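One chain of protein is taken out of this complex; the other chains stay put.
A and B label the chains in the order they appear, each numbered from 1.
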């Protein structure tokens, strides 16, 4: 027998975006059904690097990122856990004069968004971060950026939504979705049918299928950022580190493990990915170069995840251009963890009020030239 | 093109050595990789170089003849194989293995590979199990065999399985005081299962001899017990246990040797993409293999205790059998009579194994008795209560979620020491069978990998 659920809003995908959207929709009093194929927060949202970082984002993301920043500040109140979130600061290193210039330029451009960036160089830099030695000329610090434990925070959003009355179904893949009159109809095998006035497509790297079902093809590709973590080490690093121009990034958690990222893993199939040996070894080499404290340390685990990337590396966020009541949010291109809750809140706002103060124009789904 | 790569064997225990011997006999030159400095594997582990003098009869007892035969088999093919001792295989990816030797990483492509990775002790936690002086049974035997050391002056032997009596016996023979054998299996169960063990009278006789010898030397043997705790602050001072009637008792000792049978080292099979199934007898997820040791992945073969606990004799046979399967798949002629013989002997051992695991059943109720504040994950310090809570609250219904949320299995050992416990705790809290909570996915590196290996890459030889 097929179970039927009627609700205001149905959500496909229980990552940090879908989970937070469910939470904010429930707070606004709508009935919500969240369908998750795997476990909520087990995909990209639960396996990412854990960087909660605004610094370095394209300017068009900063309003959403600021909105998310405010939500991150209220985690215990919203989720009942701090999920090991720390506002440690995010320090982006400059290894050359050119890098430093581009950090300064970013600070100029992003003024007015409230990041509070500080450029720190020379003596002052070495005094504040002796552990970084002279491997950088200086850096740009965003004092209120930080990091969190993605394994804890991402499932917590869906759980908080469920506690407020959202229907959250895990191990429940949406295999078919269509619009029937003014209702979206979602089918999971023969077991479940959900009917809803609104549909949120927050299916991460797998969002393309939902978008295509409504005639909105998007050039979304899956890529797999490569991660490694060391055994616990005495604390030497209290800020989340990035490097201008990319490459390796790292943070040390309070328990002492150093998490580093860089390079790409590979896909086993559409749903699973593995770290790639060359990427892992290169990452280890680069990490040891950046942090000599790792010289005698061991990597105890490597992993990656499946993340949707767009050609311009900006996400798709906002209303469907073909189907009223449908909203998309995917394609975060490796940077959706920090911004995720802000996007969830914005989706809830769009559903409940039909509008949002967030500038979503750059994230329109139809911005990509049609592919042949 | 696949023929040009030499076959690779991981593990130079009885399974790996017999596999290599068979491949050499067919004119191939296999690569044999083993983390240990010398060949022999676990049971036939050889002492290090450096002046050890005990003869094999002292080291291996009744098995000295077999040990010697296995060691000689390897010595005889030594210059016809590419032997890589002190080399850890830390990853398997896309038709190649990643090796770590002397701090440098090297990638070794293969078309055909035999995994003969063996087993280590299976354990469940009890309060005090992380105290200095509590060692695994296998570890206690390694100390004796490999280092000429006892783990204490007065040692309590705790757990179940044939190794329990064997190691207690070996300690006694080495002149160490044995404080007692504390067997979790009720006496009646063992007696019943003995009937089945008559299939292998020699092994049964050995077992009875160990027990008889221990009794004759005044060693108390307690059946049907459960551990309560190991006492001590900086090291073990006593084992507190509950006897079969539920009475709490205390035995003074300065070491506890502890194990509940063995668990297979399956990480590489997992990384190689082999399909797993739940095995009732081993109460564990094991890579599937056919009679010849073929896994579900073409070119990947499994032999010995690494893909299901069958003991040393079976490991030798299975190693040879896997090599024959591999040769057959390469289109080489194989001796059909030998194949039949091996299959027959392996089948007989399998039947015997079943009665052995009936004789020493896994004490599944132990998991219920683990107090919430007992540490189950030695690496990350996770408690039983944390795992139960995550299951009870509906946050985790399988192993990998439990790991993500509690860190059980996330530390240096990659769940080798805690995943049996986590599986029991989860499945019993959720009311599923032991097969109902899945298994931990293996992740590279399967053992800690020095960060410095990133800069020390060796090109393929």
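Here is the rule we go by: a residue touches a chain if its C-beta (ideal position, glycine included) is under 8 Å from a C-beta of that chain, and two chains touch if they have at least 3 such contacts.
Note that contacts and distances are computed from a predicted model.
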Not-shown chain resolves in UniProt (candidates "L-serine dehydratase", "PadR family transcriptional regulator", "2Fe-2S iron-sulfur cluster binding domain-containing protein" or "Manganese transport system membrane protein MntD") to "2Fe-2S iron-sulfur cluster binding domain-containing protein"
Displayed chains in contact with the omitted chain are A, B
Considering the complete complex, of A:74, A:135, A:255 or A:321, the missing chain is touched by A:255
The listed residue (B:134, B:260, B:342 or B:425) that touches the chain absent from the view is B:134
Missing-chain contact among B:354, B:412 or B:457 belongs to B:412
Given B:326, B:356, B:379 or B:410, the residue that touches the chain left out of view is B:379
Contacting the left-out chain: of B:11, B:40, B:152 or B:261, that is B:152
Out of B:175, B:331 or B:431, the sole contact with the unshown chain comes from B:175
Subunit B positions in touch with the non-displayed chain are 35, 37, 42, 47-54, 58, 120-121, 130-136, 138-140, 142-144, 146-153, 174-176, 234-235, 255, 265, 378-381, 411-413, 416-417, 447-448
Residues of subunit A touching the missing chain are 231-232, 234, 255-256, 295-298
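The rule is simple: only the chains that are shown with their structure count from here on.
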Chain-centre distance (mean CA atoms) for subunit A and subunit B, in whole Å, is 41
In their shared complex, subunit B is touched by residues of subunit A numbered 39, 42, 46, 151-152, 155, 159, 230-231, 266, 268, 274-277, 280-288, 294-303
Counting only contacts in the complex, subunit B reaches subunit A at residues 91, 93-94, 96, 98, 105, 107, 273, 395, 400-401, 404-405, 410-412, 414, 443-445, 448-455, 457
